[in-house]
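Only a part of the assembly is drawn; its chains keep their places, and the rest are absent.
For reference, chains read A and B in written order, and residue numbers begin at 1 within each chain.
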Amino acid sequence: QNVTVDLDRRQRCGFPEVVYGEGKSDDAVAAVFDELLARGEPALATRISAAQAETLLTRLPGARYNPVARTLRRNPAGAEPAGGRGRAAVVSAGSTDLPVAEEARETLNWMGVDVTMVQDVGVAGPHRLPERVAEIVDSDAVVVVAGMEGALPSVVGGYVPCPVIGVPTSVGYGANFQGLSALLSMLNSCASNVTVVNIDAGFKGGYLAGLIATR
Amino acid sequence: QNVTVDLDRRQRCGFPEVVYGEGKSDDAVAAVFDELLARGEPALATRISAAQAETLLTRLPGARYNPVARTLRRNPAGAEPAGGRGRAAVVSAGSTDLPVAEEARETLNWMGVDVTMVQDVGVAGPHRLPERVAEIVDSDAVVVVAGMEGALPSVVGGYVPCPVIGVPTSVGYGANFQGLSALLSMLNSCASNVTVVNIDAGFKGGYLAGLIATR
């Protein structure tokens, strides 16, 4: 089973292909990383388990694993991307939403976007978000990560003039139905500037924000 | 088909039976109202359509119909209940949620509870609720009525020390699924003091708040 890297992706879509690590063999992931390195492209893989990371890190010198985000990255020249390609914020509701928020942050950094992280400002403590609006109000786009009732994007949407990308998480229990509750909340947001990606899709949330910030 | 009034309901549960008007004949509704009047009890019927009201008002002298709430009430001696049996607030997110909010208010008034109405303070305009918290913070219970993403109860819950009864409404479209979105949001609220009743159940929201306020 040959994995074919979509090599003119940057040409067509502005950024190279990103590896979705779930269920991929080490060989498959390493092959794409090597091919991208050869072309001077920064490589990103998401949904890389700790077990996958352990062996991949020995094979891919210079790669860096974020165990919370479960992302693997390797830069061609070795240094971080220069950054400075626009500004995004990643806002999360509770501390359990952190892995998804981190996946968004890693994606944005890989795209060269500067990121402000604002954590643990869920609606149950409604005084927390207003105190921190100043940090995010000038962003090009805001990624809002929330589980349970998923109300945070609507509230953030009322404070900022830029697009808000809601990322529902599967955090919760019972009638949460693995994130359905937060997903429906965000789709039905009464704030006009809220759009939505898949449950737990931190990568997509970050990527969309990055596309907006780097225009 | 005889309708039997549950006459020792006040004895057992504190308040007389309430008529659920949907699909009931005028005869059935009028019979219960007459029987309650004979015992000196205030009568309340919910989900009475405009068509039902038209004929019932001619049959039941002194009855009063609220066309927004779709409720019918008649008091034994004619006057409003004295009021003053505790304080509740009914908070609603958007103007389309008003019928459900009004049904809650009518129920609370019928129980003798003083009600503060706070309307159109949904989360999309997040500055609106804080400005009005002072009006509701001393309530014995707050009924929060919201459709679409149903986020308002969680936010209210963070501002008040009393129970918050969330009433999801079927207001919305698409992935709202007739109120499912708001219902799931409220059930998954991260605020500890939020409890939930059925979609569009203004009566139940008001009744629960009334039970708490009149203890």
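One rule holds for everything that comes next: a contact is a pair of C-beta atoms (placed from the backbone, for glycine too) under 8 Å apart; a residue touches a chain by one contact, two chains touch by 3 or more.
Note that this is a predicted model, so its numbers are computed, not measured.
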With 2 chains shown in place, count up the copies in the whole assembly for me.
-> 8
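As a convention for this text, only the chains that are shown with their structure count from here on.
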Please report how far chain A has to rotate so that its Cα atoms sit on those of chain B, a copy of the same sequence, as a value between 0 and 180° in steps of 5.
-> 180
Counting only contacts in the complex, chain A reaches chain B at residues 93-94, 122-127, 129-130, 148-151, 154-155, 157-159, 172, 174-177, 180-182, 184-192
